[in-house]
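Would you mind keeping the following structure in view while I ask a few things?
The complex is shown incomplete by one protein chain, all other protein chains being positioned as in the whole.
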Amino acid sequence: MIAKTPDNATQPAACRVRIALFGVTKDIVGQSEISRTLPQPATVAALLDDLKAAYPRLSGLSSLAVAVNNDYADAAYCLRENDEIALIPPVSGG
Amino acid sequence: MIAKTPDNATQPAACRVRIALFGVTKDIVGQSEISRTLPQPATVAALLDDLKAAYPRLSGLSSLAVAVNNDYADAAYCLRENDEIALIPPVSGG
Amino acid sequence: MIVLTDQPIAVADVIAAVQSDRAGAVDVFIGVVRNRSQSKNVVRLEYEAYEAMALRKLRELAAEAKMRWPVEEVAIVHRKGVLQVGEVAVVVAVSTPHRKEAFEACQYLIDTLKEVVPIWKKEVYEDGETWIAAHA
Partner (left out) sequence: MIVLTDQPIAVADVIAAVQSDRAGAVDVFIGVVRNRSQSKNVVRLEYEAYEAMALRKLRELAAEAKMRWPVEEVAIVHRKGVLQVGEVAVVVAVSTPHRKEAFEACQYLIDTLKEVVPIWKKEVYEDGETWIAAHA
C-alpha cells in the first residue's frame, strides 16, 4: 500500500518573497526592496502582519494594500516565490 | 382748473420698430431685417402676434423669443422706436 | 477670454487663458463637427450668431459660473461661419482650485450656452440643409 502524500508535500515549509516598496513605505523601511521569509500558507494577510511587526510605522498608514503581479491581491491570496509583489500605501496620483 | 392730461398724451398712437432676423426666421421672412408699425401699447406679445399673422410659418417654431437691447424680453415689455429688437428662434450653438 | 471667431480655434490658447497658480484643476469641453446627424451625412456646418447679444450672454454665463463655484478663470470661444467635419465649433475652459468644481462649472457653461446664447447652426447635407433646434 502506497503511503498517502501529505498535503504539504509539494510545497516547502517556508516561502521567501521579495517586496518592492514605493513612496512612504520606502521611507519607513529605508530600502526600495526587501525580502521576507514567511511560513506556509504565505498569504497576503500573513505578509502584512509580518511587515507591520518588523516596521511598526507601517501600521500608522491610512491604508496598505499588496499588489501581486501588477494587480491588487486580497488578504487570502497565497504568495509564491516568483510573484512580483509590491506594497501599495495610499496613492496620490493626479 | 387745469384739464387732466390724457394717459396717452406723451406717446404717439403707434410705434414703428425694426426687427433683426436670424437663422430660420430670416429664411421664413426672406429678409435679415424688417420694420413693423404697432399700435400702443407695443408690447413684445403684440409684436409676436403681428409677426405670426404676417408670417404664419413663424407659428410652427418650437419657440420664438424676442430680444430687446441684447437681452431676452418678456411678453409684457413695451417696445420703443429706438430699441434694438431681434427675433430669437430656437438656438443651437455649441 | 470670451470670443466669437470665423477662424479655426487654437484649443491650446484657450486652455492657456485659464491658467492660474491657484488652480489645480482645469476642465475643457470641446465641441466638434460630426460627420453624421439626423441620420444624414453632414457636408458642412454654418453658424450664425447675433453677435452683440451672444457676447453679452457668454459674459453673463462666465460671471454666473464665478458666483456659483470657486472658479479662477473662464474662457469660451465659439466659431461662426462655415465649418467642415472635424473642426472645433466651441471650446469652454474653466480653472478651479479642485477638480469637482471644474467639471460642474464647465458642464453648466456648455449646457446653458446651448440653451440661451443666440447662435444658430445650419447643417448642410448632400441633399439639403436645415436649421437645427437644440434638444433643450
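Order of writing sets the chain letters: A, B and C. Residues in each chain are counted from 1.
The criterion applied here is as follows: contacts are C-beta pairs under 8 Å (C-beta built on N, C-alpha and C of every residue); 3 or more make two chains touch, one makes a residue touch a chain.
On a predicted model such as this, the values are computed, not experimentally measured, just so you know.
Asker: Let's see if you follow the contact definition: name the visible chains touching the chain that is missing.
Answerer: A, C
Asker: Among C:Val3, C:Val28, C:Ala52 or C:Val124, which one is in touch with the chain left out?
Answerer: C:Val28
Asker: Residue-wise, where is chain A in contact with the chain that is not depicted?
Answerer: Counting over the whole complex, chain A touches the hidden chain at residues 20, 22-24, 27, 61-63, 67, 70-72, 84, 86, 88-94.
Asker: Would you write out the residues of chain C that touch the absent chain, in ascending order?
Answerer: So the residues of chain C touching the missing chain come out as 11-12, 15, 19, 21-36, 85-86, 95, 97, 99, 102-103, 106-107, 110.
Methods note: only the chains that are shown with their structure count from here on.
Asker: Using C-alpha centroids, which chain lies at the maximum separation from chain A?
Answerer: Centroid comparison gives B as the farthest chain from chain A.
Asker: For chain B and chain C, what's the span in angstrom between their mean Cα positions?
Answerer: Whole-Å distance between the two chain centres: 29.
Asker: What's the distance between the Cα centroids of chain A and chain B, rounded to whole Å?
Answerer: Here the centre of chain B sits 77 Å away from the centre of chain A.
Asker: From the C-alpha centre of chain A to that of chain C, how far is it in Å?
Answerer: Spacing between the chain centres: roughly 51 Å.
Asker: Two-or-more-chain contact residues of chain A, please, as numbers and ranges.
Answerer: Correct list: empty.
Asker: Give the residues of chain C touching no fewer than two other chains, as numbers and ranges.
Answerer: none
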